[in-house]
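What follows is a set of notes on a single structure, which appears directly below.
Now for chain A:
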Amino acid sequence: MLEVRDIRTFYGAIQALKGVSIWVTEGEIVALIGANGAGKSTLLMTICGVVPPRSGEILFMGNPIQNLSPDRIFSLGIVQVPEGRRIFPLLTVQENLDMGAYLRNDKGAVRSDMEYVFSIFPRLAERRRQLGGTLSGGEQQMLALSRGLMARPRMLLLDEPSLGLAPVLVATIFDTIRHINRDNSTTLLLVEQKAAMALHIAGRGYVLENGTIKLQDIADQLLCNKEVKSAYLGGS
Partner candidate 1 sequence: SSDTIKLGVAGAHSGDLASYGIPSLNAARLVAADINAKGGVLGKKVEIMAEDDACKPEVAANVASKLVAQDVNLVLGHICSGATKAALNIYKDSSKLAMSPSATNVDLTKSGLYPNFFRTISPDDAQALLQVEFALSKLKVKKIAVIHDKGDYGKGLAEFAKGFFEKKGIPPVLFEGITPGAVDYSAIVQKIKFSGADAVLYGGYHPEAAKIVSTMKKKKMKVIFISDDGVRDDTFIKVAGQYAEGVYATGPIDTTRNPMAITAIEKHRKEYGAEPGAFFLNAYAAAVCLLGAIEKAGSTDSSSVSKILRSNWFDTPLGKIGFDGNGDARGIGFAMYQVQKGRYVEVVK
Partner candidate 2 sequence: MDFGGLRALEKVDLYVAEAEIVAIIGPNGAGKTTFFNCITCVYQPHRGDMIIYPPGKASKSLNGLKPNTVTEMGIARTFQNIRLFKEMTVLENVMVGRHCRTRAGIAGAILCTRKTIREEQETLEFSYGMLRKVGLEKQTNEKASDLPYGAQRRLEIARALATEPFLLLLDEPAAGMNPSETAELDELISRIREEDGISILLIEHDMKLVMNISDRIYVLDYGHLIAEGTPQQVTGNPEVIKAYLGECFDA
């Protein structure tokens, strides 16, 4: 479904991705793990066209998308829930969710999707009219994920969705991820620091280090891998 071939991405003169290739097939959950500053977020931003690669190719359903603008890539069904939540601070919770469905015209389905996210995160329903900017950190994280879901993506890129969430909610989030993958057959590329949990729900995983792919394997294998264990799973 998505194939990234040898992309190199720069921030000015700093090279953040040094030839990364990954692929994701339809209906899969792929976990992407790596230390701070490895370039995980950069990879997602590159796929979404925000930080276009200097070289390399990105294919979505067989078509190159590396030269498309972010809004075009979005309209193909690739949706990212970015790092740092990026809630629109002056829009209410409701309006933030509406922005997720910005390009959708099926009003009925939008409404039912809205009900769905409110059922996962009842807290958001309580805070419908509150400005996004005044939500607590965790509430914002819920909103960011919900907003991504409102777009009914074919492929969802999640950047640390569990960041700053209480343990109860972390469990909920991972349940939700599994759920949308299974029921809506959404393909997922998941960046996580809670590597163990991520690899538990993922089919395959990549380890990114210093802008290059260091390891790739099916998730269970990675979970047993010694290096991975010591570096990313906290030695447990």
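How these were chosen: all candidates are chains of the complex that A comes from, given by their letters.
In this section, a residue touches a chain if its C-beta (ideal position, glycine included) is under 8 Å from a C-beta of that chain, and two chains touch if they have at least 3 such contacts; residues count from 1.
What you see is a predicted model; the values in this text were computed from it and never measured.
Q: Identify which of the numbered candidates 1 or 2 touches chain A in this complex.
A: Only one option touches chain A, namely 2.
Q: Help me check something: in the complex, which residues belonging to chain A touch candidate 2?
A: Contact set of chain A toward candidate 2: 14, 33, 35-37, 84, 123, 134-139, 141-142, 160, 163-171, 193, 195-196, 230-236.
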